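The structure appears below as structure tokens.
Here the complex is missing one protein chain, while the rest keep their positions.
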Amino acid sequence: MTELALRRTPVDRERLLRLVQEYGVYLGVAVLVLVNTVFTPHFVSGENFRTQAVQVAPVLIVALGMALAIGSEGVDLSVGSVMALSTSLISLYLGYGPWLAIIVAVLGGMAVGLANGSLIAFIGVQPIVATLALMVAGRGLALVLLPQLKDVRDPGMATLGSGDLLGIPHLVLIAAALALAVAFTVRRTTFGRQLLAIGDSRPAAQLAGLPVRRVLILVYVVSGALAAIAGVLATARLSASDPTSLGTLMELSAITAVVVGGTPLSGGRVRIGGTVAGAVLIQLLTATLIKHDLPPSWTQIAQAVVIVAAVCAARERGKR
Amino acid sequence: MTDTDSPVRATDTARTAEEEPLGASRAERLSALGQQHGALVALIVMVLVASLTFDSFLTGDNLENMAVSSAFLAVVALGMTFVIVTGGIDLSVGSLFALGGVLAAWGSRYGTLVALLLPLAVCGLIGLVNGLLIARARLAPFIVTLAAMLLARGILLSVTDEGSTTYLVDEKSFFAHLGQDKLLGIGVPVWITAALFVLGAVVLRRSRFGQYVYAVGGNEDAAALMGAPVARTKITVYTVSGLCAGLAGALNAAWLVSGVTILGNGMELEAISAVVIGGTLLTGGFGFISGSLVGVLLLKVIQNVINQIGSLDSAYQQVVSGAFLAVVVVAQTWLGRRRRAP
Amino acid sequence: AGCAKSEDEGSKDTNTGAVGDSGQVVATPPAGDRKTCTVEQFGGKKLDLKGATIGFSQSEKEANPFRIAETASIKAEARARGLKLLTANAQSQFSKQISDVQDLIARGADLLVIAPLNSDGWGPVLRAASARHIPIITIDRKINADACKDYVSFIGSDFIEQGKRAADQMIEATGGKGEIAILLGAPGNNVTTERTKGFKDRITEKAPGLKVVFEQTGEFAREKGQQVTEQLIQSKPQITGIYAENDEMGLGAVNALKGAGKQAGAVKIVTIDGTRNAVQGIVDGWISGVVESNPRFGPLAFQTLDTFTKGEKVAQDIVIQDSAYTKANAKAGIGKAY
């Protein structure tokens, strides 16, 4: 054992840094799991993993859309409001059956995405302001549609929210499927490649004849749809439509997950695996702090520290 | 020119300002003016419409109220303008504003100096750390200041016993007077704000540091190659933004005579909106201090008008403000784009 | 003072404070024993409420049952009395509420009814109002200022008292033994602080066998309440009771318990507010008790203003008597819950 360690070549600092940069977020998740395994009672249990997975699912789904927006050198601040809109629409249309309600909700999210995308692609408004405007207006709209919390008592929605398939909750299955789909889209489709090129250098992509507008609009439509799906799932889980508080600050959680996962905010690169890990990291961190009953001030400070540490590890090092 | 074999000749391309093809530069200037003063025009129109529609709008009281309550956001937006002109963003200002207020109220028991210096020191320090992480460790401003926002909230909660303690300012202290007294009928915070804006405008337009701020925002690499102290400039703007937020919080605490713990949520977005409405480009390199002031006032007047209408449901209010923001940025972007066309 | 005439359909007045009365009942001892306020003391002028303009500043969006009922009650009473009412909503932003009230004053409000978002920080508003001798009544939350000088009176519940009564219910439900958790409201909020204080004080005092082992914020929202409870029941499966500082979080906790496959009543839940959903929760057996926080301020507030403007005495602190729902009266009272 010692001999082996001695014979090993000295660790190449550069390579180690690169590894940390690439896999730091996974490492972070591993460390948190380890710490909890040792210090948190009842942590290693199927029930607990299930809870964490179910809680992280909506955030993750939103983060997937956010990753695309960020990859295109944009950002989507309207996701939280889209969730609210989606929950309002569900309640309004539930009378026609859960499927129709879900379809309407997702269409609603796509409509907001279309508005975002049009402002960004056709008018050239900065993504952060365009989506800020829809963030404000979207929640207002959600409350206009459904002025107060309303219980959702629908067996279909209930199954969606708390049922499972082969022991895996529906929510988790859906989130996993969406993550795979988005990862596949980024890696293997023309749309994915074009999105990255646009995110890296929009003028160059434009002059190379890429359908920049179409791609950008699609990005925000997808992000809107994903946020709406997250809204549907959150509604199903809560068995209530709560347009006031559903999805508040979701945009920040999603951005954090994406960035902590190693996707640079400057666009041109999307890491879906990292995004999943980023979302899980934040979830585990919150869970740890709650389980140990630490005061809210700690939670905020710990989150700040973890975010900075993760981003620091994942950053591209200067070339000097 | 000492060289003789290159007779300098004014050819068609070498045009003096007067010989400029008029259309080009006039259109360019016009839309520059549009972008610069679009918000001002909107403000004037709003004020005109409002004063014709509501008798209670153009009263001294109402104007004074609006001035004082915009003052705090304006100071925050002032710092934000510097940050945005460098192409950055500062999401921590809302939390720093709240933290500044709490610290000022807590510190006011040890005198006005502490009440002012403590929030400035703490918020300035957080701003400095933001700047260091952004400029030296090259982390994205969005994420660094997002973390700072959480951090500041966390500190606020821990100094107020998880938010259960509200520190009060002694009504008779000099510090409280700073927030409440009037000078020539206008509140002291308004005067302070005005002074800061004049100072800020001079610094941004007329100082070398200001030039660096524009250069860093316009093209960071080029600025570095031209010898601009990029890192130092960035660190400075984030520190300034932190200081502004802290100061605004302190003044607000003096005005409210207490360190209210629930302030500042969403203030960063308000400040960003104001700056953008004022014509500053979020991409950096272009913007005005005066525009941000106009942006703040415009937001305030809109809110006031919505209140004057009175019958608007709170949900509709949000729809209206969102739509308004969209209209303004669309108009602005449209003007900006026309100008960018070759 | 006395009992306000309820405007609600078919409700009959009872002075017992029992469930079934949807209007507010004053809980404090008779007028003789407490501080009062008159127009002369306040330094204002008598006026006829009939021709007056009343400004109402609401703190949060009318999106939860409490705020909806509160605003509706004020509006209905103003309409019933034929008064001119100006309204504003601060949408949970304190700075906005300050501007809102100033705007109301600028728009010519003669009297103000304020539902404050926060107890502190009212300096600017009070200065502006007192300069014009505008009487202020605050409802549901108190302002930290001098009654009858800065404002006239406060009408509302005693949050500390609510916490204490919740503790009583918890003690009864759990038999005074076991480990309990608190789902706190939004941090930095006086309601949170006071409901926590009252609850803990009473527990320490009356039931040393009960231990508070977990306190996390659910931010007054159902979803947060559910998420926190899910974490709680895994790390502390032995928990016997959950005190939720509002109904929404309590209902979130119910969701979490259901999701974890617990039986109704396995974990005792006590909440505050008295919304219909929570009372239904008692009927269904998931919730053990709900302390009411009555939002129907309209009748009492306007009656107080009427009395005050006529020049008569009004109490500075008009603490209303909140009823409570338990297994015994839930079924009967559900129709009256808001």
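Letters A, B and C name the chains as they come in the text, with residue numbers starting at 1 for each one.
One rule holds in what follows: a residue touches a chain if its C-beta (ideal position, glycine included) is under 8 Å from a C-beta of that chain, and two chains touch if they have at least 3 such contacts.
Basically, contacts and distances are computed from a predicted model.
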| item | value |
| --- | --- |
| Identity of the absent chain, which is to be given by its UniProt protein name, from "Polar amino acid transport system permease protein", "Acyl-CoA dehydrogenase", "Heme exporter protein D" or "Sugar ABC transporter ATP-binding protein" | "Sugar ABC transporter ATP-binding protein" |
| Chains shown that the absent chain touches, full complex | A, B |
| Touching residue (missing chain; options A:Q194, A:T235 or A:T286) | A:Q194 |
| Which of B:A224, B:I309 or B:A323 contacts the chain that the document leaves out | B:A224 |
| Hidden partner interface residues of chain A, rising order | 188-194, 196-197, 200-201, 203-211, 268-269, 319-320 |
| Interface residues of chain B (partner: the chain not displayed) | 1-3, 5-6, 8-17, 20-21, 23-25, 27-28, 202, 206-208, 211-212, 214-215, 217-219, 221-229, 281, 285-286, 340-342 |
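The working rule: only the chains that are shown with their structure count from here on.
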| item | value |
| --- | --- |
| Approximate Å spacing (C-alpha centroids) for the pair chain A, chain B | 30 |
| Whole-Å gap between the CA centroids of chain A and chain C | 37 |
| For chain C, residues contacting two or more additional chains | 61-63, 187 |
| Residues of chain A whose C-beta touches two or more other chains | 143, 147, 295-296 |
| Contact set on chain C toward chain B in their complex | 58, 61-63, 86-89, 91-96, 98-100, 102-108, 117-124, 127-128, 144, 186-189, 192-193, 196 |
| Residues of chain A that touch chain C when the two form their complex | 40-43, 45, 47-48, 51, 54-55, 143, 147-149, 151, 162, 234, 237-240, 242-246, 287, 290-293, 295-296 |
| Chain B residues within the chain A interface of the complex | 89, 133, 137-140, 142-144, 146-151, 153-158, 162-163, 269, 272-273, 276, 281-283, 313-323, 325-326, 329-330, 333-334, 337 |
